[in-house]
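Have a look at this one.
A single protein chain has been omitted; all remaining protein chains appear in their positions.
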Amino acid sequence: MEIPYTVQVRRDTGLTNGKIGIWLFLASEVMLFGALFASYILIRTGSQSWPRGDTILNVPLATLNTIVLISSSVTMVMAWASLMRRRFGTFRIYMGGTILLGFVFLVVKFFEYSHKFESGLFPSTNNFLAIYFTLTGLHGLHVIGGMAVNAYFWGPGAKLWKTNPEWFTNRVEHSGLFWHFVDLVWIFLFPTLYLL
Amino acid sequence: MSQPAAVATPKPHDAHEAHHEELGFWRKYVFSTDHKVIGIQYAFSGLLFLLFGFSLMMLMRWQLAYPGAALPLIGSLLGEARMPGGTMLPDFYNELGAMHGTIMVFMGVVPLAVGGFGNFVLPLQIGAPDMAFPKLNMLSYQSFLLGGVTMLASFFVPGGAAQSGWTSYTPLADIATTGQTMWLIGMVFLITSSLLGAINFIATTIQLRAKGMTFMRFPFFVWTQFVTAFLLLLAFPPLEAAAVMQLMDRLAGTSFFLPSGLVVSGQIVNNAGGGNPLLWQHLFWFLAHPEVYVLILPAMGIVAEIIANNTRKPLWGYRSMVYSLVFLGFMSFIVWAHHMFMTGMGTAMAAFFQTTTMIISIPSVVILTALIISLWGASIRYNTPMLFAVAFLPMFGIGGLTGLPLGLNVADIPLHDTYYVIAHFHYVVAPGTLFGLFAGIYYWYPKATGRKLNETLGKIHFAGMLVCMNVVFMPMFLMGLAGVSRRLFDGGSTYNFAQPVLHWNVVSSWGAWALGLFQLPFIFNFFWSLRKGEKSEDNPWQATTIEWSAPSPPPHGNFVVAPEAYRGPYEYSVPGAAKDFVPQYEA
Partner (left out) sequence: MTSDHAASVTSDHAVDIDRHVRIYITVFVALMALTIITVAISRLHLPIPIAVTVALLVAIIKGSLVACYFMHLISEKKLIYAVLVVTAVFFAALLALPALTTSNGYWIHGIHG
């Protein structure tokens, strides 16, 4: 039994099942991070004093991470574009680059976190740090998740390219959408926590 | 141009032709990706959890009727930690209360209404072979099961299960025993299950509907599942975020919800402080208000199907019902703080939420009125599904109307957190939603199993439920109006002002135990009919919607030939037609 519209679009909606599925998932993720941003607003406006981001957090390191993540978004979309151009080898390079840049992001985060812990700064220390660790932590988990999916498509999942290249291209596009979303969240996270 | 008219009744194995690999027991019944199997798994689990959650309440009702009295037999079984000498400790009462609510809402009603009925019926009604993402569907069920098991396991940890209400208000929940942490983890699994399921339902409804099945030709049941899925998709994530934050408070020592200067049992809490307990309430109710529409909408959908079928008339005002449904879904996201009128909000915001709450009552009334008008001039067939469906109408009416004073911020002042609230929401969910769900079980059982449930036992079940539900909950309005608070482990017996109404506790308790007894004919009927019930044809109710064109039970892939929708969903008693119904799937 075949489920239709996994590869071909349905004519009246113009969409594949996967495309609508991933956007619905992203909609739910908007609400997830939205709740945390709403919490940030309530906690910050409810506190007697709130430190400016750069007094506690490492802005240069985070700026580097911002550049890293944005670059990884470019390599991600280029990976998909390579598949559209039927250049599997180039896809491999760009996807590999995306995963590598994600890894760099996590390494930088690791250094940030360990430095905080070494300086005796924990989530329990104050609410600024609590929301900082929670927001960046949840974001970091999403980076790891995205990397896992990307690694699957770079590695074992790439077999699908031989048997159903259109479906493979679609799936890479969908995981790309997730990856861009992760970048998008960081674009808002970075100024909120580090610059304000 | 189109395929041959009526779908021929194929042998069950015909549909397999293209991909026939005989699946082993585990792949077929346990790790299945077939929406019908998953639907039955959800339904079964949901019913079991409903029974368990109800049992917790039957236990509570002993304490409420006879506070401090030793419970014979069962009391000694529950151990000295919870019921020393057979008498209930307050902490245990709170445990039962919190878990009763949690289990009924998240592990009982929603899995049955959405996971069970949605999964089984939706693809069949839109003429689809399965859900858009069958493997994701299986994962949804497994995540739900994991969450349910976590919740049940929490009874066995030191300190017992969660006991801060199903609402887990902070800061109490922040400092509660281990069971609360398991509640939070359980909720994360349950929420994940719902989110994945919602994605599936929406994608399936939009993409896999049959040729000719336009949105305005959907059976109303499909519309209710569709809107419900959006509510789950967009309202659950904030609760997930809140659960993560409460976990951080409990495990990482953060103070998201802990205010400064908190003193617990005479000790100052050694936390950074600066948190906001109301933040939890906002995030919780942002989900929990749409959640109550998740609880009612599928039942309304089921009732609509059964009413159309047993009145042999189209639904009155289908279009208005659909517009109302969509409007209701939208409004449900901006009314939540009517649960927070007593938290010190100013008059401007109270007025805002009061206004949106009053507005949202309008679409509910439109839908209920349309269903009632649908009965007018009909030749009504009083079978068990119809009895439950018709009884739903006044019961939901009582529940809905009694909600109005709660939604007005001034009228809410004397009623908030009293038994009036308990009566209100139980009327909507118990003789409301549950009547709709039982109606659905009696209605679709023949399609799922190929056999009919016994009508006599069904009518006994119905009569018992109708009487007992009212005996249990009607007096609670009186108790609430007298000022008796909810969540009092002794039912208000220590308060002078409560004395004149305390006897109603005894009435409610005996009603609840009788209600428990009346489930026996249903349970017996359900299992006995699986083997010995009268065999059912494909369309025993002479219904018009597409699921009735498939065999009973439908094979893997549902339809041998892809169905097409040729007309609207409720073409009953069409003038000049040969039969008193023209199915949606017949050319």
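As written, the chains take the letters A and B, and residue 1 is the first residue of each chain.
FYI, a contact is a pair of C-beta atoms (placed from the backbone, for glycine too) under 8 Å apart; a residue touches a chain by one contact, two chains touch by 3 or more.
All values reported here derive from a predicted model rather than from experimental measurement.
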Options B:Leu145, B:Leu279, B:Leu415 or B:Ile546, residue touching the unrepresented chain: B:Leu279
Option touching the unshown chain, where A:Asn17, A:Thr66 or A:Ser175 are the choices: A:Thr66
Listed residues A:Ile56, A:Ala81 or A:Leu138, member touching the removed chain: A:Ala81
Interface with the undisplayed chain - residues on chain A: 7-9, 13-16, 19-20, 23-24, 27, 30-31, 34-35, 37-38, 41-42, 45-48, 52-54, 59, 63, 66-67, 70-71, 73-74, 76-78, 81, 84-86, 166, 170, 173, 176-177, 180-181, 183-184, 187-188, 190-192, 194-196
Positions on chain B where the hidden chain makes contact: 206, 230, 234, 238, 259, 276, 278-279, 282, 286, 330, 333-334, 337, 340, 343-349
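FYI, only the chains that are shown with their structure count from here on.
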Whole-Å separation of chain centres (CA-atom averages), chain A against chain B: 34
Chain B partner contacts - residues on chain A that touch it in the complex: 1-5, 10, 13, 15, 17, 20-21, 24-25, 27-29, 31-36, 38-39, 42-43, 46-48, 122-127, 130-131, 133-134, 138
In the complex with chain A, residue positions of chain B that touch it: 15, 18-19, 129-130, 132-134, 195, 198-200, 202-203, 206-208, 233-238, 240-242, 244-245, 248, 252-256, 271-272, 274-276, 278-279, 282-283, 286, 556-557
